[in-house]
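For this view, one protein chain was removed and the others were kept in their places.
Chains: A, B and C, in written order; residue numbering restarts at 1 for each.
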Amino acid sequence: MQPGLYHILFISGALFFTGVYGFLTRRNLITMLMSIELILNSVNLNFVAFNKYVWPGKMDGLFFTLFIIAIAAAEAAVAIAIIINLYRSHKSIDVENAEDLKY
Amino acid sequence: MPGTLLIALIPLLPLAGFIIAGLFGRKYLGRSAGYLGTALMLASALLAIYTAYSYFTAPNGGEYPKIKVLDLTWLQFSDHLSINMGILLDPISVMMIVVVTLISLMVHIYSLAYLKGEERFPTYYAYLGLFTFSMLGLVLASNIFQTYIFWELVGVSSFLLIGYYYDRPSAVAACKKAFIVTRFADLGFLIGILILSNASGTLDFDTMISTLTSPETGAAQKSVAASFLGFSALTWGAALVFIGGAGKSAMFPLHIWLPDAMEGPTPVSALIHAATMVVAGVYLVARLFPVFAVCTPGVLEMVGWVGAISAIIAAIIACTQTDIKRVLAYSTMSQIGYMMFALGVSKYGGEAGLGYTASMFHLFTHAMFKALLFLGAGAVIHYVHSNDMKDMGGLRKQLPVTHLTFLIACLAIAGVPPLAGFFSKEEILLAAHHHNMAIYWIALLTSGLTAFYMFRLYFSIFWSKPYQPHGEHHHHGSVLMTGPLVLLGIGAAFAGLIPFGHFVSSDRIPLASHFDLSFSVLPVALGLLGILAAMWVYARQSDRADKIAAAMGGLYKSAYRKFYIDEVYQFVTKKILFNIVGRTAAWFDRTIVDGAVNMTGTATQKIAAGIKKIQSGKVQQYAVYFLTGMILLAVLFIYLLK
Amino acid sequence: MLNDFIILMKSELAVTVIIFLLLFIKIGKGMKNETLLSFIQVLLLINFIGTFFFNESGNLFGDMFYTTPLIAFQKSILSLGVYIISLVCADWLKKTPHLPEYFILMLSALLGMFFLISSGNLLIFFLALELSTIPVAAMANFDLDKKRSSEGAMKMILSSAFSSGILLFGISLLYGATGTISFPAITEQLNHSPLVILAFVFIFTSFAFKLSIVPFHFWTADVYEGSPVATTAFLSVISKGAVSFILITTLYRVFSPLQDIWYIMLIALSIATMLIGNLFAMRQQNMKRFLAFSSIAQVGFILAGMSSFSYIGITSVVYFILIYLFSNLAAFGVVSVIADKTGKENIDDYKGLYKTNPFLSWILALALFSLAGIPPTAGFFGKLFLLTSAGSKASYWYIIVAALNMIISLYYYLRVIRAVFMDKNEQPVEKLTLSPSVKLGLILCGIGIVVVGLLSWLFDHIQVLAMHQ
Partner (left out) sequence: MNLLLLIGAPLLTAIAVLTCRNKEQVKWVSLTGSFIQLGLSVALYFLFQQEKALHPGDQFLFNQEHKLFEAININLHFGVDGLGVAMIMLTSLVLVAGVLVSWNVEKMTKEFYFLLLLLALGAYGFFISLDLFILFFFLEISVIPKYLLIGIWGSGKKEYSANKLALMLMGGSALILVGILGLYFTSGHSFDIMVLALNNVPTQAQYIIFPLLFAGFGVFTALFPLHTWVPDGHSSAPTAGSMFLAGISMKLGGYGCLRVATYLLPEGAKEYANIIIVLSVIAILYGAFATMMQKDLKYINAYSSVSHVGFSLLGIGMLTQTAITGAMMQMVSHGLMTALFFAVIGMIYDRTHTRMVNEMGGLMKVMPFITTVFFLVGLCSLGLPGLSGFVAEMTVFVGSWENGDAFHRIATIAATASIVVTAVYILRAIGNTAMGPIKNEAHLQLKDATWNERLAAILLLGGILAIGIVPGWLNDLLQPAAHEIMNRLSGK
């Protein structure tokens, strides 16, 4: 059968929550970054799906997806840079070792 | 009549004395401040006498007029209520200014010698000036609030003068006591004023009296006036005003300050606490007499009884005291009691008003002989450097003039004819006899006691044991001291011969002075009895006094301890007011009110410390909060607030 | 078309030009930091002055980009802020090895904000938001050798990435619901369907994250404390300003149909924000952290001002941001001077400061009073106007709560004042000599704090701009 809007939305939703779950639970910074990528990708799926099923004709959703991918890359780049720096100073990329700033 | 200015000068001259001596005395004037004050006082006394002469001799249609010489608005409260500064001349005020200025003059002169070499000599004269000014303002007042103002001023000047030896703790205590007790009474006076002014719609004496006493308005007033505890507002007003008077005049039970007030220099006691200020209460009642007599006879009844009780109690206590000034103080109280009940038993107008005349008459004569007694006592103390009878005795050689004048005064107060006291006391007794027998008997008893304790005093000062000098140098008073004694002595001797009723009466219509020999046998006999008793006990040294005291037992002791009234006051003020009320208030403020404020502060900090944990430093936890917040909002707006 | 392009986007172009200049300078590295810094300061000053000219309203790229005099004014506020930062943080900037990069990052963030506030379309809005966030994360890490700095940066980038994920999800839902991404079109499509509301909540929360509204504020304090003072100042003033500008325009223009919803949201969140911000600020020791929480509390007041759906609301918010800029930058300026001259950042180190550095103390005092909203400083007017505009809708209770919060805030501002003026200290901060640019910056701020409040015409001017957009 033909996958409909809701299938895709379901998948994207699942992806979103997977991402959120990963972000909340993983201890490794890189993994957390990856789970953010999951979130973004779920958003991409959303856009594409909406564009295809609900609002065909205009290409807004697709464009948006492209830009999101680009931005995600940029974000990742900076994030990685920062994480590397963190590794230099903390000798670890475990989020639990970077909790001096509190209260 | 002398012009307004001249009359106004009577009080203003002493004021000028006060201001000059007060501002420049210490630095520039020094001793001359005293002479200046005396000179001004002399001028004012002459003016007063002149005024009195011209007032009483001025032609009048059988009734002495009430002349409002001056009436300046001082403070306008509302359309009809205003404090006016005025001068009201009527028989009693004229009589009073004469008394006040004369006695004050005597005291001024006397003090020149008595306080020679005092460091604060100018200050003393400044205070005297202030007092005289205030007293004159009081007696001349045309407005009840003006009376109150000067009432307070005499209070404070008496406070200053009692506390003149400010480095003696006893003096400090005494002046505080005097001020506070009278202040307490003044509270009554103030509320009384408020009530009366509210009832009569004015503060002016004349208008007030006429409104309240005139049948229609007065009756209307009484009917509408709110009543409280079953008495009409008017009754309360009059009673409260009388309480004010009782406080100043040291009536029982507000008399406790008077004996202690003797801490002041003796001339001051003579002026303030014998002749003038303490009779202000009597004067006040006399001033409002129509109101008392017509509107609130019940209160007048009370006045009578308070007077009588004070008279007898004071007399009893006086018999037991050994400090000569205290004896005199109690006798003063007792004599003022006479004046009070004389007013109390009087009615308004005509023959029935005899008590009023008698009271004023007694006020007049009493001023003379009591001032004389005090000044005499002053001379004695000056000589002996002690207030206690035990250190005295046999002084008649050393102080002949004092001795003589003192004797005159004692006879006068004991009511031995033909001296001043005799006449006034006769009239009082007569009035009492007409209207209230109970009071009459009390009065008789009192007069007997009076004679006894006065002569106890006299004998134990000038006779009993031969005088053995001890202590340091003695200085005989100069002529400055003996002069006033002599003058007052003359006054005490002959003041009684004045046909007083002719001048002063409740309705200002001259009153024929009637004098009935048969009636006065009893009092005089009693007086003589008292004197003889005193002579038998005290004329020469013996242990009779102690025997009697022992025989009296409890009565003597309690009288000696002034019937423990001071202790009661001590208990009420110290224990109840200070410890219970005051401490509670202070504690409440510190712990409850202030505590509440501080607690809010600490509570906030506690909360702040409590919630610090949520800023844990864990990124993921932050994300959790983020999500929860978001979900809450979503739920709130999607499901709850549809 | 092209002329419009040049005219309407002039401020963006200017910033871009500066960025490229810096890039070239970086490549052909020859200048010493001092000269370079003063050069940059001059450029920024010119940029700031430039924002006042040729301000026309219009839009480009099919409503993707639009500008109005009000937006131009907001841009000039932001560029003024950047200029002042470059002045007051001069001492630290001179010492950084990578001065040009720092400014390139800062200016690209500024560029992002410019686009942000004149964005007319969700796409460009999203791009601008990212452009204004990511560089700041890098800036936060600029104390390369400090552990705290990198930790702060990490927290920032992760949480902002997370929030932008949420934002995007919201946008996608909104797109799904309305089928368009241009603001005017969205406004027409909006209704109270759950999907829209959900989308709105998602989008709003990411705004809330940027504005550090409770409970989305947790990153703020850590990042502020960790990052170098210049970055903290930028974050706390410039990005807050930009975000509140765009938030108010989005709420008023795009989401106006949902006004009933976001009104309640703003009120509730503003109370929470004030309270939490104040309660946390009460017990801070580190000055930067202290200022972080205090600025959170300030946001609470900004929300109060926004909650009134009126021109006064816009006006008072813009006006307040201007005042807040001066006050906060003054405070941060003093903090940064002391921080990198002596390395002291704790309130206790400030004890007895007045004895040694009266000038700094007075500036700090002015700033704090202005933040506390005490006359004669401008902060008084700013806060009062915010409350006034809030009062047009809100109940007495809300105003009372807000006012009571002013008491708590006064308490902790007075803590610092007390340390500076009253407390004794054996070794206070020694006498510091300020470089001219820092002095200039602080004096500018001081003047701003005192004068802006009394310049009533400024307020009225903003009002006029707000009405004519």
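Everything below uses one rule, namely that contacts are C-beta pairs under 8 Å (C-beta built on N, C-alpha and C of every residue); 3 or more make two chains touch, one makes a residue touch a chain.
For clarity, every value in this text was computed on a predicted model and none was experimentally measured.
The missing chain, though absent from the view, touches B, C when the full complex is examined. Of the options C:Leu36, C:Met113, C:Leu410 or C:Leu444, the residue whose C-beta touches the omitted chain is C:Leu410.
Of C:Ile302, C:Leu387, C:Val429 or C:Val452, it is C:Leu387 that touches the chain left out of the display. If you put the hidden chain back, the residue from C:Thr315, C:Asn328 or C:Ser437 that touches it is C:Thr315. Think of the hidden chain as still there; on subunit C it touches residues 312, 315, 369, 374-376, 380, 384-385, 387-388, 391-392, 396, 399-400, 403-404, 406-407, 410-411, 414, 417-418, 421-422, 456, 459-460, 463.
Listed here are the subunit B residues that touch the chain not shown: 26, 73-78, 81, 83, 145, 148-150, 152-153, 156, 163, 166-167, 169, 172-173, 175-176, 179-180, 183-184, 186-187, 190-191, 194, 197-198, 226, 228, 577-578, 581-586, 588-589, 593-594, 596-597, 601.
Keep this in mind: only the chains that are shown with their structure count from here on.
Per-pair counts of C-beta contacts peak for the chains A-C. Seen from the Cα centre of subunit A, the chain whose own Cα centre is farthest off is B.
Chain centres here are Cα means. That of subunit A falls 27 Å from that of subunit C.
Subunit B and subunit C have Cα centroids lying 78 Å from one another. Shared contact sites, meaning residues of subunit C that touch two or more other chains, fall at 154-155, 158, 162, 166, 221-222. Shown for subunit A are the residues that touch two or more other chains, namely 23, 32, 95, 99-102. Residue ranges of subunit C in contact with subunit A, taken from their complex: 122-123, 126-127, 130, 134-135, 137-138, 141, 144-148, 150-155, 157-158, 161-162, 164-166, 168-169, 171-173, 175-176, 179-181, 221-222, 225-226. Subunit A contributes residues 20, 23-25, 32, 95-96, 99-103 to its touches with subunit B in the complex.
Those residues of subunit C that touch subunit B in the shared complex are 154-155, 158-159, 162-163, 166, 194, 197-198, 201-202, 204-205, 208-209, 214-216, 218-219, 221-222, 261, 264-265, 276, 279-280, 282-283, 408, 411.
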